[in-house]
Every structure is written in C-alpha cells, then in structure tokens.
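Before any comments, here is the structure.
This view holds just a subset of the chains, kept in their places.
Per-chain numbering from 1; labels A and B assigned in written order.
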Amino acid sequence: MMPTTATPRHSEYRLRRRVHFYEADPAGIVHFSWFSRYLEEAEHALWREAGLSIAPLTSDIAFPRVAMTFDFRRPLRFEDEFEVHIRIAAIGRASMRYTCVVTHGGQEVATGSLTIACVQRGVDGTMHAVPIPDHIRSRFEVAAEASA
Amino acid sequence: MMPTTATPRHSEYRLRRRVHFYEADPAGIVHFSWFSRYLEEAEHALWREAGLSIAPLTSDIAFPRVAMTFDFRRPLRFEDEFEVHIRIAAIGRASMRYTCVVTHGGQEVATGSLTIACVQRGVDGTMHAVPIPDHIRSRFEVAAEASA
C-alpha cells in the first residue's frame, strides 16, 4: 500500500495567551518558573492539533521531561498578550526535543528548549525508556527552521 | 478487650512556614490562592504526625476536598514567617472538617475551613463515598476548642 498524504504531520504551534495576575511576582513581572509551563501548554496544544493527548487517562506510556533551558530577555507583565511559538527540533527513537520563542508585541521575551523521553510505567510506578509508539511518531516531524 | 491509651489521637497541628517569593503577587502580598495550599500543607503535616499519609502510593482510598472557606484580614509578604494552626472541627462517618487560623507576628492574617470526604476510587477513575477506614479514624479526634 502506498503511503498517502492524507494525514499531515505537525511540527510547530503558536499559542496565544494572556498573563494572569497570579503569574506575576512582587517585581511586577511574570515569575520565571511560569515559562516552563507556557512551553508545556504550547506542547500539549501541538499534540492536540495532531489529534493526540500527551497523557491519556488509561495509557501506560508517558513523556517525562528530561532537560530544559531558558534565556530571558524582556519581562512580561499582568494582562500582556504574548505568543509561544514551539517547534519540534529533533525526534529520536525514544525522545523528542522542542525549541520555543516567546514574543510580546513583536519583541523576543524568552527562548527555550525542552527534551522529553518516552517511557513505559510499571504498576509499581517505575519507568523505563521505550521507543515512541508509531501512532504518535507518525503524527510529527521536525520543523524546517527549528533553531537548535 | 479494653481500649488502651497507648496511641494518642491527634486533633491539631501548628505549621511554621516562610513566604516564598513566587507566592507573592504584583501587589507585593501573598496571592489568596496560596492560603488553601498552606491549609493543606498543615493538614498533611497533621496526618504525618499521626503516622499516616493522606495519599499513599498504592491506596484506592482518597480524600477529595468538598468545601472551603477563607476570610483574609492582613497581608503576608515575601519572607514573612507565619503559622498555620489547623484543628479538627468535626469527624463524620465519611467526612472530616478542619478549621485553621493563620497568624504572623501574633496577629491574625486569615481564618479558614476545609471539609474533605472519604472516597474509594474505581479503576475507571470514578469515586464513591465510603466510611473513613478505622485505622485512620482511630488516629484523630475533634480538637477541644475548634472554632466552627
């Protein structure tokens, strides 16, 4: 059977979001811990756009985070509207890597990266690395211009 | 067999805590959403003092929160040391109710209450009310002076 082009692969997502009051700190700017959450929100939206949930209720496959980096250039404040542009930078046998750029009013606020692993969870809570299942891998591809 | 006094029952706990930077908001004061977390931290410390975990890894018994109230009188700020005094106000067949007083420097910051239910979780995630197991109920008692 020939491969078809009926199912497009997904490689990036642009999440638009407004800063909530509780995300900003006494300095009046978004606390840096929120950027990892913004990145993950964009990741999960990318998966949903690909027809997937990253954490279905009954799955024993999970995607723990194994590495993260962030550089912060400008602050975000309460009610600022910003964009998180996530791109798939690499797809390995049992891992994936994303990069992201956070912008506000056309200016770069932060850049980041996130590496996730694919694991199978035992009933005792242990996790061991497994290949990314085909029905997941087949929905994604590396973005053309993902920065390292 | 006679009941013994060998195992004291627990009815209250005083948690001492310092405000973290990320808990304060752009107004410079602890965001009100944190008080429900402070109350829960005190609850879990009370359970630990009674020799219990409220959420053991392998248990199908859980204690979801069913009601909460808070009144806020004074603000807390970054690095303030405060106390959360939790007391058991009522123990029902399948529920418990706590009250708490949050103080800082001898002054009342907030008062609150929390009601939890005892449920059994099915493999499909459903929950139905069950009596509090005896090995848990027997470790607690209502505090003498718990305010309503």
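Definition applied: a residue touches a chain if its C-beta (ideal position, glycine included) is under 8 Å from a C-beta of that chain, and two chains touch if they have at least 3 such contacts.
Predicted model only: the values in this text are computed from it and were never measured.
Undergrad: With 2 copies placed here, how many are in the full complex?
TA: Altogether, the complex is made of 4 copies.
Keep in mind that, in the parts below, only the chains that are shown with their structure count from here on.
Undergrad: Considering chain A as a copy of chain B, what rotation angle in degrees (nearest 5) results from a C-alpha superposition of the former onto the latter?
TA: About 180 degrees of rotation relates the two copies.
Undergrad: Using mean CA coordinates as chain centres, what's the chain A-chain B distance in Å?
TA: Centre-to-centre distance between chain A and chain B: 35 Å.
Undergrad: Show me the residue ranges of chain A that touch chain B in the complex, using the header's touch definition.
TA: Counting only chain A, the residues touching chain B are 21-22, 24-26, 28, 31, 33, 57, 77-78, 125.
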